[in-house]
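With one protein chain withheld, the remaining protein chains of the complex are depicted in position.
To keep things simple, chains are lettered A, B, C and D as they appear, and every chain counts its residues starting from 1.
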Amino acid sequence: MTDPGSARAGSHFDEQNRSVEDAEDVGSDKDLPGGVTEEPVIVDVADVEPELADPAVVAERVAPTRAIDTAVGADLLEMRDVTMRFGGLVALDSVSFSIRRGEILGLIGPNGAGKTTCFNAMTGVYRPSDGQVVFDGEPLGKLKRNQITRRGIARTFQNIRLFSEMTALENVVVGTDARHRTSVPGATFRTPRHRREEHDAIERAMALLEFVGVGARATEKARNLPYGDQRRLEIARALATEPKLLCLDEPAAGFNPAEKAALMDLIRKIRADGYTVLLIEHDMRLVMGVTDRIVVLEFGKKIAEGQPAEIRENPAVIAAYLGVPDDATA
Amino acid sequence: MHRRSMRAALVLVAAATLTLAACGDKSAGGSGSGSESSSAATSGASGSSSSSAAPAGGDLAINPLVQIDIDGNEVEASTGTDAVSPAGDGSATCDGVSVAMAGALTGPNAALGLNILYGMQTALKEHNDANANCQVEIKQFDTEGDPQKATQVAPQIVSDASVIGLLGPAFSGETKATGTIFSQAGLLSLTASATNPDLTANGWTNFFRGLANDAVQGPAVAKYLTGSAGFSTVCVVKDNSDYGVGLAETITEGLGDAADPSCAADVKTGDKDFSATVQLIAGAEPDAIFYAGYYAEAAPFVAQLREGGVEAAFVSADGTNDPQFVDQAGSAAEGAYLSCPCGPAPEEFAATYESEHGQVPGVYSVEGYDLMTIILSGIDSGITDRAGLVEYVKNYQGQGLAREYQWDDNGELSSSLIWMYEVG
Amino acid sequence: MSSLLSVGALADGSWLAVPAISFNIEALGDRFWSLTIEGLAYGSIYALVAVGYTLVYGVLRLINFAHSEIFMLGMFGQYAVLMLLGFSPSGNAYAEGAVMTIVYLGIAMIGGMLISGGAAVGLERVAYRPLRKRNAPSLVFLITAIGASFVIQEFVHFVLPALTDGELGGVNAQQPIRLVEQKEQFTIFGASVTNVTLIIIGSALVLALATDMFVNRTKFGRGIRAVAQDPTTATLMGISRERIIMLTFLIGGVLAGAAALLYTLRVPNGIIYSGGFILGIKAFCAAVLGGIGNLRGALLGGLILGVMENYGQILFGTAWRDVVAFALLILILMFRPTGILGETLGRARA
Amino acid sequence: MSTPVKQTSATPLGRPHAGVGDRFRLWWNAQSRPAQWAFGVPFILFIALVPILNIPVLTTVGTNFGAVMAQFGMIALIAIGLNVVVGQAGLLDLGYVGFYAVGAYTVALLTSPDSPWNQTGEGNWLSQDWAWLAVLPVAVCITAISGLLLGSPTLRLRGDYLAIVTLGFGEIVRLLADNLGEITGGGRGLSQVAYPQLGQTEANPGGLFSAGNVAGRINSGVWWFWLSLVLIMVVLLFVGNLERSRVGRAWVAIREDEDAAEIMGVPTFKFKLWAFTIGAAIGGLSGALYAGQVQFVTPTNFNVINSVLFLCAVVLGGQGNKLGVILGAFIIVYLPNFFLGRTDLFGIPINGNEIANYRYLFFGLALMVLMIFRPQGLLPARQKLLTYGRQLYVAARRTAKRQHGDAGTGDQHGTTGAEEVSR
């Protein structure tokens, strides 16, 4: 059984191959016959950069270096009546909410409620059919996806989409590249700026890997990393773009409780470092435990917004998301 | 379940095939113009170079018609009976001398190269059989007709100390690319088929052409067409090869006003469908069509011309002068005029050639034989070095099977004559 | 109008000679209908071959680069059948009467279809199935297809003559066996319509309709579409993907075989080992033009390509025919990045 | 749209052996720069000397080995350029020969006396002595521009559509060369193209690079090979610099997952265009070499088959691996020449020309077999994408060594997230 879309290694035959179910097959080309599978290599980070042994140094390096205009608590991103239609299907129906700087906002709702669509609208994957996404005071409008990332929105993917043939470190460095300016001429002739940026990139990338806890696997190919490390690596890669807003799409999917707890710590640590976080998650314990506020979507509409405690009690949310016994509506 | 139906279909077809095959051989019915009486195949360029399939197109063959000079006037053909024999007097002595042959021996252009090579081998056999003390060797070098490959082959030829003369290269393109190499090495480069006129204008003192070039063939044929044949409008069609482009240019120039520019057309080597060109020509209603190119395109072209209702005479040159042309075009080839700087093969030579190589002589086989004979006679005269051989050829004068050979200062034949053949 | 290409005047001191291409619009106008009919005939051959590319692409996302060789084998197949029937190669057309001619043509076509269909299925088995088992990336499929293309061509070039005592294959084109002599039947708008054109367009139309019906109406056709649209779900419905793939190759091959006969009617001298290559590329262009993976797109693309390049070669000169074809392809893809009809056979989901 | 994804942290199934190549790579990476030079320079010197060492069996019989190596040098350049496009950026280009043609024709048009645009000779600005060298950068620039022109409208297309459009472009270039006869000479080609004028002597009036230089073992082919070797090294240096930079990482990211790359802030279109342009420029460079060496260009040398062969060189050698594609180029060029004119092989008498006839049959079979058993090519890609990554690789190797020394701690993968996060 071959899914054509799983042919990643030389994927000249691109996106249209990739269908929803193929996402599950990301790893299926791993064991090409004759392919050399590399030995897992553990790098002692302290061996490469001794100062990274100190968590404070790590946190400092990871922290965003740019000044952020918005004051803590002010609106960083605003969804203004965003509607999204695909053919006849209305995926988002006039959704409005805002994310405030410095908070962890949870976005929840049943599968297919429009959370990911919402995400895609924010990161420029889709353009809203109606309404506006305003980020840091500016509407995203017709910005390209890479420009939006440079404006300061970064995301992870529900189905891990790492650059699987690159090492963990290289993956993160691709993220840092978003902030760098050398292009082909600089790189070809190794100008001083290029060297400086490369130095910075590696330094920061190592710190980021250490920060999310994948430092020891820096030189291993992303596809060879254990699942949990891949998830954390995605977060590191997104953080590498120095976002003002970090969007996490179901980062705990497939985690066991211990891993979930560690992830909660990590999310808090990220916020403490100066980032704003938007979290889409199914796991209620995690969402309730880590978020400051929660927005609930259902069937493309916002049905509730508030603090975790309020949401937990909200009857509409209970009905829609947590499910009601048959007799309740019958 | 489709497997079963497929099997059924197979059985059905097999049965049908058997039944129909039993009905016996079909014969080609007369199409339009009935084929005329047979004529003996004694033509120079006659014979199949590769296929042993049944002779086609009725009994059509390419027969020599007339020999003409650059003005299109008829010239008495030399009889060829007094031709110099490669055997010499049988008393030659030499040692470790070899002659190189460079041309396409593999690939799509191999047929031409092999014609020359086989002609050379026929001459060599006669020589070596007669001269026990002078066993000359032919060294084959395959250029595939590709200029870059030729530049790789040429140094190999030059650096082989035993090679004192070269017959080739076969095509004009590769000759252009390698001319300097041979000229610098002072190695005799005697071509039996490269007809681009520019080749002798490079100041190479080692280069000799064993046949008339396109600058002769073009005007000669053109004058013949407007003169003896009496055509007043001619459409010149050319392919995109070096050869076709060059030939078309000289023909058009020679035809002067007779060349109708409105139906001058280009085709590509490899094309098999010429309907647009046929329509263009049908609209122009010319007396004749001159095609500058090779038989692989000429055959379908002439067939489609006839089907398209164009009855004008079809004229082409040495590239088309191949039995394959007649085989593939069938009755449509009938009456076509084919010029060639190559001479017809005398019967005796043709018989020897066929017995040795399993096929009748093709275009330039005779030239291969004649030119090899010249080199061998040089070797027999005691020449063992390259410079000597160049000098020998420069001063050579003698009769060959095809014509008399004598060269001017540029390396062109002193008297360049063209043969006209007719398919009939 | 006189010279199709003229060099811009090399004025004194100006070193840059600029080529100017002139248009022969007059000729296009004069012969518009005959060009259209001729183009349609040619286009229907492209269309039939294009179906093979498009179906395989729709189901496997694979450019079957060797499909042109399948077509070429079809030409030899029908030729061999004619020889078995007792015809010997000749430049002249056989006069057998209309009924018998049609019978012979039918048998020859079936012969070509069998050879091509069989070769296509064999190719799939030998070359592609092992790769699918190994989950190879698409470029690997492409390179394998190129390798297979070389092998088939060289087989006909060198091995086949040895096997058939020089009757088939080799460096030269086969001497034609011509069953139909081209004759004008009637005229439309002053354009003559020949029997060959009629046979080509007629057969192609029947085959195209039959294929369209097969894919859109029958159970097997539904299977093909299902695998193209969603292979995983198709498997869950109890469809054997392997069998569908085989069927797809078979249909493509069979149509290529039919196209091979039609092509040799039109171009009797085209039966040569290298004779499939350019036509294959054109047919692939046609498939992409219509929207690769889309059956009707391939048919439409073939016709458009045939007609447009026929106009183009009159407009700009015969030497520009292929340039017109490729330029048209590039232009259309600029404005419709997935071809004229898009990829409906394939996964049309967002 | 929600899809469950791969399951939780699992232990890698066993630990396979690292191949010889990987061991070599690890070892190589661990060497200091001077040590690398100490090994590398003699090796390159050896390669450079191969055509004049006259190694039995290796040296071709029917063709001149030096000239074959010269062609290898050109195709190797092509392969490196195409590797940037196909191997690194993952853009399938079936019309790469078009760029080769543009490069060759630029040189020919500007320096051949047959061309109406000839700039050499009396009263023109190109001096005969420097013509080739002066035109070389022009050819590279023009080819780069042609890459840009082709790329900017077409790179929005994806996958197969890009493939067929590039194929069309390659054919259009060849057909233009063929049809614009007044300028390009059409099928007659352009002859007497300029070449580097160096080392003219009495015996060698054309200089070292003239086709006429066939005296001795060091003939013009060898000189051209050396020249292309130098150019290959320069190009490798630049391409290597690019690979180990933001640009190379962007290419690999685009190849792996274009959308993810875009979302990570990679201007994908811009970098795809760069890949195309750089690839084109390298192809043009090779074309300029070709024009200079053969001194004669005709359209037939630039047909689709050659495009396909170039692609084969890349895939055969191992796309994404620079040394691999050079090896692929060697195989593509060398094998057809190997049998030509050979009458015996290891003492066994053979008819080389007869075998050479079947070269494409064998070539096709070899391609099919290789793709089935080694789809990643002879030398699979192991790109390094970081400029200052060396210390890391060294550190990794140190730890790896330590691990091997102490088997007990070797199996610490699959540690839980909690442990690692808290470390």
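Points to keep in mind about this one:
To be clear about the criterion, contacts are C-beta pairs under 8 Å (C-beta built on N, C-alpha and C of every residue); 3 or more make two chains touch, one makes a residue touch a chain.
One rule holds for everything that comes next: contacts and distances are computed from a predicted model.
Look at the chain that isn't drawn here: its UniProt entry, checked against "ABC transporter ATP-binding protein", "Hydrogenase maturation factor", "phosphoenolpyruvate--glycerone phosphotransferase" or "Dihydroorotate dehydrogenase", names it "ABC transporter ATP-binding protein". Only one residue from A:Glu49, A:Glu165 or A:Glu250 touches the chain missing from this view: A:Glu250. Within the set A:Ala113, A:Leu140, A:Val173 or A:Ala304, the residue that contacts the chain not displayed is A:Ala113. In the complete complex, the hidden chain is touched by one of A:Asn146, A:Thr188 or A:Asn224, namely A:Asn224.
As for the chain not pictured, it touches chain C at residues 219, 222-223, 225-226, 229-230, 232-240, 344-345, 347-349.
What chain A contributes to its contact with the hidden chain is residues 1, 20-21, 24-31, 37, 87-89, 110-113, 158, 223-224, 226-227, 250, 252-256, 282-285, 287-288, 298-299, 312, 319-326, 329-330.
Basically, only the chains that are shown with their structure count from here on.
Listing every chain that touches chain A and chain C alike gives D. With steps allowed only between chains in touch, the distance from chain A over to chain B comes to 2. Here D is the chain whose Cα centre lies closest to the centre of all protein Cα atoms. Ranked by C-beta contact pairs, the top pair of chains is A-D. Chain centre most remote from that of chain C: A (centre = mean of CA atoms). Separation between the centroids of chain B and chain D, computed from CA atoms only, is 40 Å. We define each chain's centre as the mean of its Cα atoms; on that basis chain A and chain D are separated by 37 Å.
Mean C-alpha positions place chain C and chain D at a centre distance of 33 Å. Residues of chain A found to touch two or more other chains are 8-13, 16, 21, 32-33. Under the contact definition stated at the top, the residues of chain C that touch 2 or more other chains are 134, 136-137, 139-140, 317, 319, 322. Across the complex, chain D meets chain B through its residues 61-64, 66-68, 70-71, 178-179, 181, 186-189, 191, 204-206, 210-214, 219-221, 290, 293-296, 298-299, 301, 337, 340-341, 353, 356-357. Across the complex, chain D meets chain A through its residues 1-12, 15-16, 18-19, 21-22, 86, 90-92, 158-160, 163, 238, 241-242, 245-250, 252-253, 255-268, 270, 274, 278, 319, 373-376, 380-381, 385-389, 391-393, 395-400, 403, 412-414, 416-418, 420-423.
Within the complex formed with chain D, the residues of chain A that make contact are 8-16, 20-21, 23-24, 26-27, 32-44, 47-48, 111-112, 116-117, 123-125, 144-146, 149-150, 154-155, 157-167, 169-170, 173-175, 177-180, 182-184, 186-190, 194-195, 197-199, 201-202, 212-214, 216, 218-219, 224, 226-230, 232, 237-238, 241, 250, 253-256, 258-259, 261-263, 265-266.
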